[in-house]
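With one protein chain withheld, the remaining protein chains of the complex are depicted in position.
And then chain A:
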Amino acid sequence: MDLNNMGDLNAPHSMGTTIIGVTYDGGVVLGADSRTSTGMYVANRASDKITQLTDNVYVCRSGSAADSQIVSDYVRYFLHQHTIQLEQPATVKVAANLVRLIAYGNKNMLQTGLIVGGWDKYEGGKIYGVPLGGTLIEQPFAIGGSGSSYLYGFFDQAWKEGMTKEEAEQLVVKAVSLAIARDGASGGVVRTVTINSEGVSRKFYPGDTLPLWHEELEAHTSLLDILNAPGPEPMNI
């Protein structure tokens, strides 16, 4: 355990990340990869970056894992109290505003980009981006994290207004898997959360269900499987 070369392991947990939020006709689809890295080491290859704030509002977290978790925790707490006072579910806009107030108010100390998405009975499905500086911007779709750099052109071409739920989910999965292919800090599985008037539905896409992109190699059976394979067939005399 060479402490001098352990710099990477002592680096703060960061979610390199690809996060996406997309509205469709009737709700929203949030998507993310699952890699949490400490420098070059993948600290968690199956993390869940889509966090619940209320029954109807979720947030995609990117950047510093600690910062994004703390912000989510505070907002969940405030929203809980707000829901009790209001006697009805909070709106997506209120959730996003609370996130923004914390992100902007502590901008000198925090390093986290968030995408707030959900459904409420007044506005339907809505996506709000809260990037690094603490802006609040309502968007028909939002992308964030290091992997998002590779998706700007893709969304310019593939995004369209008024998609169905299935089209939106497929778009999100395709986009995250494209980003994972190119961004070293994104990887693992693809998780999606779909929110609409009927409720919330979580989906999980392991690596082998994702399409292969240019020059990606197919997954081979692990050599470890040979150890578990049954012995050779006995010969028949």
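FYI, a residue touches a chain if its C-beta (ideal position, glycine included) is under 8 Å from a C-beta of that chain, and two chains touch if they have at least 3 such contacts; residues count from 1.
In this section, contacts and distances are computed from a predicted model.
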{"item": "Protein name, per the UniProt record, of whichever chain is missing from view (\"Metaxin-2\", \"Phospholipid:diacylglycerol acyltransferase\", \"Proteasome subunit alpha type\" or \"Trafficking protein particle complex subunit\")", "value": "\"Proteasome subunit alpha type\""}
{"item": "Residue, one of A:T91, A:T112, A:S146 or A:S177, that touches the chain absent here", "value": "A:T91"}
{"item": "Touching residues (missing chain, whole complex) on chain A", "value": "82, 85-86, 91, 93-94, 96-98, 100-101, 122, 136"}
